[in-house]
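The other protein chains are all here in position, but one chain of the complex has been omitted.
What follows is chain A.
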Amino acid sequence: MPSSDYDPASLPDLLPLYYRRLFPFSQYYRWLSYGGVQKNYFQNREFSFTLKDDIYVRYQSFSTQNELEKEMQKMNPYKIDVGAVYSHRPSQHNTVKSGTFQALEKELVFDIDMTDYDDVRSCCSAADICSKCWTLMTIAIHILDRALRDDFGFQHRLWVYSGRRGVHCWVCDEAARKLSVAARSAVTEYLSLVKGGDETVKKVVLTEPIHPFISNSLDVVKEYFTQYALHDQDLMGSKESVEKVLALVPEDARSYLQQEFEKEKKPEKRWKLITTEAKRKQVGNFAHSFYIVLHIRTEGLVVLQSVSLKSTAKKGQYFEKEIMLQYCYPRLDANVSKGVNHLLKSPFSVHPKTGRISVPIDVSELDKFDPFSVPTISLICEELDRPRPGEEKEKLGDGKEKEDEKDAIEKRKIRDYKRTSLAKYIKYFDQFLDGMARSWKAERLRKSDLQKEF
């Protein structure tokens, strides 16, 4: 990975600077307070820090932005995780009666990690990523973001680059934060298509009818499939890769395709053979199932039965779609999404291995997002030290006015990050927060209107 300018050994020196002058505390606090709609929402939130030498401290909590700032500047965590909002202050979890300390709410979160795609990428493995396989993350975000918005109606979805090899999503709508464990797991299962571990070969099985969610997801995959799978990953190229694909094809089509592939080497043409074969089967089957319907009708049986016959008859006939999904569909870490109390790495945390900041991703610009251009902590700290002409004057101008100290520090910090490449990510974060603020306002108006009616 070309983060050559970052040296993990320098982290202890850089972190204090980062937390003192660059970390966007005020936005961060604004985010997790959620407009103060619910009491103690920020105060009862669990944070956990990973300190130097992998020392892990859970159940941190803070009563004010100031306290959070002070503590982070003191501890200089290598990694910050955000957990649930609890019934009591997490820092006092030992003092409350056992059983009463409970996780109540949390954003609905998703974690997608490139290592889970190891069986379907040829370019890299494990923690490595490159611009080729990054397409998988792009596809994942497009698919999930659409579903969370259109299917589930969630408005406030924050996508964040993990700093190394994956992405996270924080769904921040009030309804999402209040979801029960059962609801989280239902949403996660609705969104999961790739099933099974190392002991399963065929990981996607579609049945009739194809749900609109799957059709929509397939539309996204189709946009990328030719460039990504056929060219970048050379899916239809090497013998090994072709064999893996053919293992996903029904037996009766396999040998035919094998023969054809002897004659045809071009990846697009080979793929075309697969899709044509699949279509042929679908048509054949449709005629067959139609027959069953008619047949049963003349015998006077109910339609419902013929429908279920139809659906079993059609199983396995979508193999080209199944292959596309097995290779490209997002692979979620379901455990992270299902629990309320699961911790997830915080936005604006630093990845200790790469030094990259965990920055929010603007989905409207998603296809331009390049993980390798995400700033590292060493880069932004360096940018901070670069002198800028005209800066001195500005400082003097500010000094004339009487401001209280906190304000001055706050202002300086804003100027600080604006001088670095972090600026555009924080700006996007601000926009995201403004969007949420608008819904709280609307909600408050609605509530007070309701009150007036009584």
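In this text, a residue touches a chain if its C-beta (ideal position, glycine included) is under 8 Å from a C-beta of that chain, and two chains touch if they have at least 3 such contacts; residues count from 1.
Everything below uses one rule, namely that contacts and distances are computed from a predicted model.
Enquirer: For the complex's missing chain, which UniProt name, "RING-box protein 2", "DNA primase large subunit", "Cullin-5" or "ADP-ribosylation factor-like protein 1"?
Expert: The correct option from "RING-box protein 2", "DNA primase large subunit", "Cullin-5" or "ADP-ribosylation factor-like protein 1" is "DNA primase large subunit", the UniProt name of the unshown chain.
Enquirer: Consider the whole complex, including the chain that is not shown, and state which of A:K281, A:R331, A:R356 or A:K413 touches that chain.
Expert: Considering all chains, including the one not shown, the answer is A:R331.
Enquirer: With the missing chain put back, one of A:F154, A:F261, A:F319 or A:F348 would touch it. Which one?
Expert: A:F154
Enquirer: At which residues does chain A meet the chain that is not included here?
Expert: 53-56, 83, 98, 115-119, 150-154, 175, 179-183, 185-187, 189-190, 194-202, 209-215, 303-304, 307-308, 311, 331, 333-335, 338-339, 341-343
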